[in-house]
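One protein chain is absent from this view; the other protein chains keep their places.
Let's turn to chain A:
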Amino acid sequence: MSIWFGQHRAALVDAVRRLASSPLNSALSLLVIGIALALPAAGWLAIDNLRAAVGNVAQIQQISVFLTTDASARDIADIEKRLRSSGIGRFRFVPRDEALKHLQAREGMADLVAGLPRNPLPDAFVVDAENATPVALEEAARTFADWPKVEHVQLDSAWVRRFDAFLRIARLAVGLLGALFAAGLAAITFNTIRLQILAHAAEIEVARLIGAGDDFVRRPFQYYGALQGMLGGLLAVGMVAGGGALLAGPAGELATLYGGSFALRGPSPLEIGALAGGGALLGWLGAQVSVALHLRRFG
């Protein structure tokens, strides 16, 4: 057990030494790996931030229920009761007079409204749906439309659906991008390890001749690949966090322009771990394949 541990530690130390022995090459490989991992990671974070930002804009979750103009106070009370028992979320009654005042307050509308013989607007309920999916929202809207004295139900669902579909495509694209760059990372490691094996050919040959087994020869390269992948992952975290820091100010300003408050989210500890761990795993994988292929000629 302690021999096993010692040999792994020795292999790790060896890998670190090999990485450090050619700093320029290592730095270039790390940069390439870092960029390869940073791009999908940035995409992932961008989507997540976008989702959060849009979630802050409440209107998209709003359903407006317009009543017929002949709806009586009792009808209104009835609908209010139905809405309450539906449990869809908070709602607010907007009487037609209030709606008219709102309209009047709008620029250029005052004259128009003044010219009207009577208030053409209906009473309405405005529902703020909580935690509802686009499908659930549409279903709720259809239910409301069937209630008595309901003239029209308006739901900004097309927008929500479009946004949802966009998110799904974007996620898929990021996933594909991630898979592509992951393969790229493994390929980069494969090649780096190939060059490493060539550079250490004399050592490998001698070690073989004096009794080194497969594991002894392979281990430093596997650690090298894993280490390089992990460092590349951490570099990607740095790039994404740096980019996020640069964007945080403008994004906050944009949010205030839309009357919201929104803080750009950086990579979470879990995501940092996933990038470093994923990088290490892919690096190890690339190294493993490379070693299996290129060490054959050492018998």
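Here, a contact is a pair of C-beta atoms (placed from the backbone, for glycine too) under 8 Å apart; a residue touches a chain by one contact, two chains touch by 3 or more; residues count from 1.
Here, contacts and distances are computed from a predicted model.
Among the names given as "3-oxoadipate CoA-transferase subunit A", "Cell division ATP-binding protein FtsE", "Amino acid/amide ABC transporter membrane protein 2 (HAAT family)" or "NitT/TauT family transport system permease protein", UniProt records the absent chain under the name "Cell division ATP-binding protein FtsE". Of A:Ala114, A:Ile210, A:Leu257 or A:Leu270, it is A:Ile210 that touches the chain left out of the display. The omitted chain makes contact with just one of the residues A:Gly6, A:Gly175 or A:Gly242: A:Gly6. Of the listed positions A:Ala73, A:Ala114 or A:Ala202, the one in contact with the omitted chain in the full complex is A:Ala202. Although one chain is not displayed, its contacts with chain A can still be listed: residues 2-4, 6-7, 10, 202-203, 205-213, 216.
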